[in-house]
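Every protein chain but one is kept in place in this view of the complex.
And now, chain A:
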Amino acid sequence: MTAAAKRANLGREGSHACAGVPFMNRSIALALAAGLSALAAFLGPPAGADEAKEAWQDILAAARGQSVYFNAWAGDPQTNAFIAWVGELARERYGIDVRHVKLADTAEAVTRVVAEKAAGRETGGSVDLVWINGPNLLSLKEKGLLFGPFVEKLPNWRHVDRTKPSNLTDFTIPVEGYAAPWRMAQVVFLYDSARTPPASLPRTIPAFLDWARAHAGRLTHPHPRDFLGATFLKQALVELAPDPAVLQQPASEETFATATAPLWAWYDALRPHLWRGGEDFPATGTAQLSMLADGEIALAISFNPADAAVGIRKGTLPQTARVHVLDGGTIGNTSFVAIPFNAAHKEAAMVLANLLMSPEVQARAQDPATIGAFTVLDLASLSEAERARFTPPADAVGLPDNAALGTPLPEPHPSWMTRLVAEWERRYTR
């Protein structure tokens, strides 16, 4: 099939989903002929399921034989091996060829898409699918550089936990089907239980002050220009803001001043007790993690609740590494995969996005022996057998259960992060 024909095909799927009417007769005929399928439609999938199924069949057919260039962070061999495994699965099942474009930083793919836009390449783009987190995703979406909405066309979307707000709303901005969720992230604090007794750890943000005073130089956070560093400030803000509800609205001069006043007071008191007296910070989240592994610091913020378990498996962290969560809960969000507006292989990209949301792939991803990515699925919607796959392996050490993690707190509106980082830099840069 030529590229033009593929695009035409894609357009047809769009009209399927929206208009529907011209295909009504055919749908009814199919339902009658199949007999039982009508009952199935009544019990399970929503109305129009047949059309959706048919549309999906078209997508599968178009995807067969395509290559999909999956741009994904490739910072450890486990992640790369996992993506290679998914690629193998995609080849066997759907005849698509997954090419992992290895990135050190997701922004490299974002910049490439922007460059293609600048060069006027509206079709045949080099990025088919990109693993992308909140702010990068929102940037692309705002600039109209994403293809979609496509997520509701994906059959596995029905398994996604829609009670987890971050699967639908990223940083208070509705995703609107422009990106498919594939893993959960939640703030935890990593520590070595052999060196730091769990009972001594701070359970609230204000308690960090006493802890830091008692452990001078053993706490830091990544520089706020790093995503994880900004998250450290946001986590404190969520707990310290007089009225956390304002964080769900865009920040204004006024609300920002009121909401962040207690944060700066707290941080001013905390900073002298941080590593290097709060004068310098690790450049990135990974640099901060190395400092924990080396014993230079005793507590490190992380966005992956399985980080201790994964680190133990890899040998980068001691057997006694654990994660710690605050009493008031911690911020959580969702990582997505998205398709740029000009992607050359949109069908195969959708098939891969769907595969990433499948119970089989999600269960394997959650195993700390692979990548320890918490699932985006609603386990209650799965069959008994599928659910069983998600039981953590008996020998998994350092893995928190869902009860320990608590309900993730929502991310503030992105404007808060922008202002927080700017204000932090204004106050604390040499």
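Criterion: contacts are C-beta pairs under 8 Å (C-beta built on N, C-alpha and C of every residue); 3 or more make two chains touch, one makes a residue touch a chain; residues count from 1.
Following the convention adopted for this analysis, contacts and distances are computed from a predicted model.
One subunit of the complex is not drawn; among "ABC transporter ATP-binding protein", "Putative thiamine transport system permease protein", "Isoprenyl transferase" or "Xanthine dehydrogenase family protein subunit M", its UniProt record names it "Putative thiamine transport system permease protein". Remark: the omitted chain is touched by one listed residue; of A:Pro206, A:Pro318 or A:Gly406 this is A:Pro318. The residue from A:Ala104, A:Ala245, A:Ala380 or A:Ala403 that touches the chain not shown here is A:Ala104. When you scan A:Glu54, A:Asp97, A:Glu296 or A:Asp378 for touch with the missing chain, the hit is A:Glu296. For chain A, the residues touching the absent chain in the complete assembly are 69, 71, 73-77, 79-80, 99, 101-105, 107-112, 114-121, 126-127, 133-136, 139, 143, 195, 216-218, 223, 225, 227, 275-276, 279-284, 286-287, 289-291, 293-296, 314-316, 318, 418, 425-426, 428-430.
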